[in-house]
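Left out: one protein chain. Kept in place: all the others.
First chain written, first letter: the chains are A, B and C, and each begins at residue 1.
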Amino acid sequence: MTSEPIRVFVTGGTFDKAYNELNGQLFFQDTHVPEMLRLGRCLLDAHVSALMMIDSLEMTEDDRRAIAAECRNASETRIVITHGTDTMVETATHLGREIQGKTVVLTGAMIPYKFGSSDGMFNLGSALAFVQTLPQGVYIAMNGRCFAWNRVRKNKEKGIFEAV
Amino acid sequence: MTSEPIRVFVTGGTFDKAYNELNGQLFFQDTHVPEMLRLGRCLLDAHVSALMMIDSLEMTEDDRRAIAAECRNASETRIVITHGTDTMVETATHLGREIQGKTVVLTGAMIPYKFGSSDGMFNLGSALAFVQTLPQGVYIAMNGRCFAWNRVRKNKEKGIFEAV
Amino acid sequence: MTSEPIRVFVTGGTFDKAYNELNGQLFFQDTHVPEMLRLGRCLLDAHVSALMMIDSLEMTEDDRRAIAAECRNASETRIVITHGTDTMVETATHLGREIQGKTVVLTGAMIPYKFGSSDGMFNLGSALAFVQTLPQGVYIAMNGRCFAWNRVRKNKEKGIFEAV
Partner (left out) sequence: MTSEPIRVFVTGGTFDKAYNELNGQLFFQDTHVPEMLRLGRCLLDAHVSALMMIDSLEMTEDDRRAIAAECRNASETRIVITHGTDTMVETATHLGREIQGKTVVLTGAMIPYKFGSSDGMFNLGSALAFVQTLPQGVYIAMNGRCFAWNRVRKNKEKGIFEAV
């Protein structure tokens, strides 16, 4: 409902995994988020910045501090972060303690966008809606649901996020 | 953020157009919405009901009265309606005048889901997020944006929804 | 097995149908055949020329004479033609009577390439293989099978090609 500008910070994660046909490995190349926004015919005033392109298992505390700094320094007060699911809760926790006065929504995917059957478009659509409507705070939006940063965990057996 | 149940009413529209390989025409068969929710790994308590499977250009005032009755009779107070874009504003207007005490979000797609490049997953994800977070009222969610029923028109030249 | 150059003549047909998101109709815009060859990582010396972009139900005898003239005038002796399935047999018959000294394989699709579930890639791959290996003559390659032009009909109820 807001017409405020939105910042989308890309950090990598399953969203953006690509298949290297020379060695058969998954890897990170460029982010697919701008292509996803075009495919979704997104007309929001959304600006995409890739901060890093990594598997979230490799994300360090330094990386999280860098993300928090970017959130603080962004001129926008509404921010979506694409992130690997494995440590999404850790990053949300870091941001939840560090960021004031902004609405930050982390989202990701269980299946890479480039696989035809990805949940990425669905999650990105929902994250961009939640970020426009939720009050200030840090959230995780996955599987159609949205959780406050301190009320969620990843159930690694089931591959889903659930309330705590 | 709500854990309330959500009703999804399907009325057809581009979302659900399929290709008839025997005669080369687009047609409506079964709804793809449950498949889309599975693909999005949606974990909301969402119940899908197909009310009709039609092109919204063929929707009559009787159809709109039937949709309004279904919204009123639903036990859920949060309702998403998938709808063709051509007359989505007309149906939203009808519902906006008739429905009280519920949050109703209409959404659709410019490209059929079964085409690989559909905006449907993105729109469905955003509609399900908006319906959880917006106050009572009737809305249209398209292209990442959400409009109150009496503040939107379809720009048919551009194929987008815009504020009035 | 041949390393001879191959000409691909595009005439339209289901292969190339696109979805017009402004009016909800299927239409012909540009051919997808070069994109399909890239996706197939095709390394043949294949040159694509779009002769026309039409539904084969609209193909006239003049069009068929024009296609035959292009086949005769082509420097290549191995030619694939993408064609709508409805009158593919008629065009094959015309070419079978008119073309000598060349291997010509017509192929098409039951589902547009731009639909995720198209048979187009499979048929194009098989047509390009048949054209390299079959002796001179005019053929139809569909559903993994290949028929001489005077030994095939389209079963319109089943949407398949079968031997006569």
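Everything below uses one rule, namely that contacts are C-beta pairs under 8 Å (C-beta built on N, C-alpha and C of every residue); 3 or more make two chains touch, one makes a residue touch a chain.
Source: prediction; values computed, not measured.
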{"item": "Interface partners of the hidden chain - shown chains only, full complex considered", "value": "A, C"}
{"item": "Candidates C:L51, C:L95 or C:A141 - the one touching the absent chain", "value": "C:A141"}
{"item": "Chain C residues touching the omitted chain (full complex)", "value": "1, 36-37, 39-44, 46, 110, 116-119, 121-130, 132-134, 141, 143-148, 160"}
{"item": "Residue numbers in chain A that touch the chain omitted from display", "value": "14, 17, 19, 21-22, 24, 26, 55, 86, 110-112, 114-117, 156-157, 159"}
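We take it that only the chains that are shown with their structure count from here on.
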{"item": "Distance between chain centroids, defined by C-alpha means - chain A, chain B (Å)", "value": "25"}
{"item": "Computed distance of Cα centres, chain C from chain B, in Å", "value": "39"}
{"item": "Per-residue overlap in chain B, given as positions that touch at least 2 other chains", "value": "110, 116-117"}
